[in-house]
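Some notes on the structure that comes next.
Note that one protein chain of the assembly has been removed; the remaining protein chains are unaltered in position.
Chains: A, B and C, in written order; residue numbering restarts at 1 for each.
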Amino acid sequence: MAEGTNRIEAFSDGVFAIAITLLVLEIRLQHVGVEGSLWASLVALWPYYLAFALSFFVILVSWIVHHDLMRLVHATSRPVQLVNGCVLAYVTFIPFPTSVLAANLRGPEIATAVAFYCGTFVLGSGAFNLLLETIARGQLFRPEVDAQTIGRVRRGYRMAFTIYVAATLIALVAPWWALALNVAVRVHLLRMRYKPVPLVAR
Amino acid sequence: MAEGTNRIEAFSDGVFAIAITLLVLEIRLQHVGVEGSLWASLVALWPYYLAFALSFFVILVSWIVHHDLMRLVHATSRPVQLVNGCVLAYVTFIPFPTSVLAANLRGPEIATAVAFYCGTFVLGSGAFNLLLETIARGQLFRPEVDAQTIGRVRRGYRMAFTIYVAATLIALVAPWWALALNVAVRVHLLRMRYKPVPLVAR
Amino acid sequence: MAEGTNRIEAFSDGVFAIAITLLVLEIRLQHVGVEGSLWASLVALWPYYLAFALSFFVILVSWIVHHDLMRLVHATSRPVQLVNGCVLAYVTFIPFPTSVLAANLRGPEIATAVAFYCGTFVLGSGAFNLLLETIARGQLFRPEVDAQTIGRVRRGYRMAFTIYVAATLIALVAPWWALALNVAVRVHLLRMRYKPVPLVAR
Partner (left out) sequence: MAEGTNRIEAFSDGVFAIAITLLVLEIRLQHVGVEGSLWASLVALWPYYLAFALSFFVILVSWIVHHDLMRLVHATSRPVQLVNGCVLAYVTFIPFPTSVLAANLRGPEIATAVAFYCGTFVLGSGAFNLLLETIARGQLFRPEVDAQTIGRVRRGYRMAFTIYVAATLIALVAPWWALALNVAVRVHLLRMRYKPVPLVAR
């Protein structure tokens, strides 16, 4: 029933690559008034550049995390395909909260926009946690992956989920701090994984 | 004349991945009035979220079904390339009925929108049935795939086609039931295939 | 200097898959007036469906032709990369003349729109001819590909170029006949190639 992970990875890679590239479509001169010089308009678009950079980083880290996980897996199954679909749905959805964020970074609704943005990551992190558990339950990890490694990945995923929930709440009162927290947790995720993950040759 | 299925699969995978990622472009704040709070606008977009989730599921299941079929095939041919093109045309078309559905889920035209949405699946299912028959006629199934397996796939495809026709008719009088039927048939398709498909190593 | 064709094919496949999927973005309810029923609007969009189907077929055939050509090639070079870039520029451009065609199929400017649409194929076919000659001049065909096969491909490419020029001129007086000619030449191209091309195993 199980098959290799090549095709699910290729499909996922495609979705990540497309979602990360669609982000630029939200940056448009029409979003700012056309009065004033072109230079002033380009400068006034800074919330869109910032949201672009932030979400680019978010999707890039998701891609890295997804692949670090898939490197530990030797086979896929129907439940994994479906839960992985939930992860991908989250990834493809990101351009929308990004556009909401960009349009409201300067306005009175910034708290709502950032909370919505962070709330998306709560769902996404939930999907990643579900994917991890589905893989674990289906015993689809490579034989050389020991329980300690899985435990470390699981702790990282749960920590991220908790922090995204916190960031969503913080956003309601201190939106910029919530955004900073989002960057910080991802930098931490990257560092954690960078260190002594056992080398799984492919 | 025949060649392996690697390249047709890679091309198809790309099309599925892109179509599924384009769905998010239909979700835009401009679709709802800008009066009221941002939160109210985000909530008012629920038909767009629902249509996004529904069509994401539809394309994901189509991708799984497509690959389950291609796993049984050992070679491609010119007719298969063309009929597979019809399947892909159906997949790339889905974002349009999705946007029609989202824009009309709350309005007086919901029956028409859902019928149009379901009607697309009739055409798509027709293309899948045609693909199956083209493969069978060209004797392109792997030698280890027995007639019984092909028969089971064929029955599943024909059942799906019949149900999509029924859903299109039901949509005219009970659109929400038609949408539920669409989800149910796909869950059934996933289950059916999940069970004792003979393992075809790749 | 030469390297295999895997990566240029993967990149080209990506471009073909994306261009063919972007076609649907041109189909929008806003293109027709919102007065009248939804059903009437959906019917009034027929020029957009037709243009979508036509250009989908065009890009699909281009993809098949491109791969039939690349199957005969064993290595790539800098000039091939650049000329292949011209072919891809043509492919990614197609959505624009498609939208021009769709918007004018019913109007008084149909002759201009179809001539512009066909003119794009003249440029595209020119790029394909240039690609063939660049491959031939660089002696990049597989050793088992004999001069007769190359000659047959060349005749096919030149015939297509001539017919696209003719179709562009015909479009100015009989646009629907020009569109029909476009379909006919591609069906012919598919048939020609389908027959006794020597089997080049990969």
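The rule we apply is simple: contacts are C-beta pairs under 8 Å (C-beta built on N, C-alpha and C of every residue); 3 or more make two chains touch, one makes a residue touch a chain.
This structure is a prediction, so every number in the text was calculated from the model and none was measured.
The chain that is not displayed touches the following shown chains in the complete assembly: A, C.
When the full complex is taken into account, the listed residue touching the unshown chain is A:I18, out of A:I18, A:A102 or A:L179. Residues 1, 3-4, 7, 10-11, 14-15, 18-19, 22, 25, 78, 81-82, 85, 88-89, 92-96, 99-100, 103-104, 109, 112-113, 116 are the ones on chain C that touch the missing chain. Taking the complete complex into account, residues 9-10, 13-14, 16-18, 20-25, 27-29, 37-39, 42, 52-53, 56-57, 60, 63-64, 67, 71, 190, 193-194, 197, 199, 202 of chain A touch the chain not shown.
Here is the rule we use: only the chains that are shown with their structure count from here on.
Because contacts link the chains only in sequence, without closing, their graph is best described as a line. To overlay chain B on chain C by their CA atoms, one rotates by 90 degrees, a value rounded to a multiple of 5. The pairing of chain A with chain B is characterised as different-residue: of all residue numbers used at this interface, under half are used by both copies.
In terms of their C-alpha centroids, the spacing between chain A and chain B amounts to 26 Å.
Among all residues of chain C, those that touch two or more other chains are 18.
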